[in-house]
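Quick notes on the structure that follows.
All protein chains of the complex are present and in place, except for one that has been dropped.
Entry: subunit A
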Amino acid sequence: MSLLELHAILPLLVLGAGIVFLLLQVSFRRGHRGALVTTLIVLVAAALVCFQVAGLLAGGTSSIESTDLLLVDHRALFFCLLLLLAAVAIAVLGFNYLKHRCDRKVFADSYPEEFYILLLLTMLGACTLVFASHFASFLLALELVGLSLYPLLGFAVNGDRSSQREQLASLESGLKYLLLSALSTALALFGIALVYAAGGALDFAGVAAAVTGMKSGPSLMLAGLTLLLIGVAFKLSLVPFHIWTPDVYQGAPTPVTALIATVGKGAVVALLLRLFERLDLFAVPALTGLLAIMAVASMLAGNLLALMQANIKRLLAYSSIAHLGYLIVALLIGGSAFGIEAVIYYLVAYVITTLGAFAVVGLIADAAVELTPGGARPPSDSGSDPFHREHYRGLFWRSPWLACCLAAMLLSLAGIPLTIGFIGKFYIFAAGVQGELWLLLAAVVIGSALGLYYYLRLLLTMLQRESAVTAAGQDGVEIAVSGHAVLVLLTGALLLFGIFPQVLINWINAL
């Protein structure tokens, strides 16, 4: 392993070193704020290092193979950067979430620092997944993401001021994800074993050679690849492998929900893109057919089920299922440069928008916890559930700024112009037209029309003039400055890339 190869994976090294440093820091001196600062520094440093490594790639070499396991190219670095920036926002949200729940002055045995260690571990896994070019590193990274997500999902059990209900939901969320994620990893692992049995190689290049020589009928290789794809579909929560999504999203602490929805899925999309491109799976009709069916099912089922949700997190969970369906439409023509561009743009749009939506929802819920008197175990009855749609009634008049942010996110999810979501949807349409995927496009239109209904219903609930729950103390939602900063940045990015998409397009095209 040469120095160049080490240099190429510098983002991973920075993350790894950061984790060790944070562990040491916490064991010597506990402190919530200190842990946050270290985490932010590590994440930002890793993000900056991405640029530095990108500069390394500029001269002639388009990619650097760092051993057989990792392959660093511009696209992977871009994904890495996107995920790291998302993690910065999540760390800040996490701080706001834990601030009220893990107060060491009140409860000596609460450990908010663990959150950041686990967050960095997840990021290490996600970034490794993005760079993976070998099934070993792929599986390792996937498991690292999964293993650090289980305790994160169940983190509310640690938080002393979380209500009993919240703790139970969080535990349920963690367990469900543990079981189903383990199942999907097992499937993927079995798929990899079959691929190895058929092709005799585990690195993507070697498997690619075996795939090219694959005969057209049913084969061991195809079975392996299908199982692998199903494993990946579990992670992406494509219908029919979506069962875990709403419960896990709902029960988890909101920052963790944002993490699993953006970083968890973004990294897998990046991996899927690389897998399909390297192995040239676009030429395998069985797999693209499978993806197309899952995409249509996701768009329709996701949007239909979202119609019935009164809980915002469940609603966003189903809507994220649908959005992954849209994304797959672009992926299906991924054989061409345009398809990849479309996938990346849509992914950026999805990450910004989903992160923003969960940020607003989480911050509003945090404010509700803070306001509840009595300290331990506050909101327990469903009437005051801060995730229920009714909690948002008249929000626009109480906290115009927060409501505007959430409205922007919802309009972006619905694909209305001036937002990045519209450009993303435009890309999906352009990709679908190029691939002549008329059936899929029809599903996109139907899905979008259904989606409008529940986004609008939430939006209009916020705008309702009579606010039934205008009790004392409900006048405005107070959130921390750091929360505001995250929202300003996300909303700004959403509008900037929605009105002047060329900036981002140039960047993506330069990859």
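What we mean here is this: a residue touches a chain if its C-beta (ideal position, glycine included) is under 8 Å from a C-beta of that chain, and two chains touch if they have at least 3 such contacts; residues count from 1.
Following the convention adopted for this analysis, contacts and distances are computed from a predicted model.
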Can you tell which of "Phosphate transport system permease protein PstA", "Monosaccharide ABC transporter ATP-binding protein, CUT2 family", "NADH-quinone oxidoreductase subunit M" or "Carbon-monoxide dehydrogenase medium subunit" UniProt lists for the chain that's not drawn?
"NADH-quinone oxidoreductase subunit M"
Which listed residue, A:193, A:304, A:463 or A:511, touches the chain dropped from view?
A:463
Residue of A:200, A:417 or A:492 touching the missing chain in the full complex
A:417
Of the residues A:441, A:480 or A:511, which one touches the chain left out of the display?
A:441
List the residues of subunit A that touch the chain left out of this view.
397, 411, 416-418, 422, 426, 429-430, 432-434, 441, 444-445, 448-449, 452-453, 456-457, 460, 463-465, 501-502, 505-506, 509
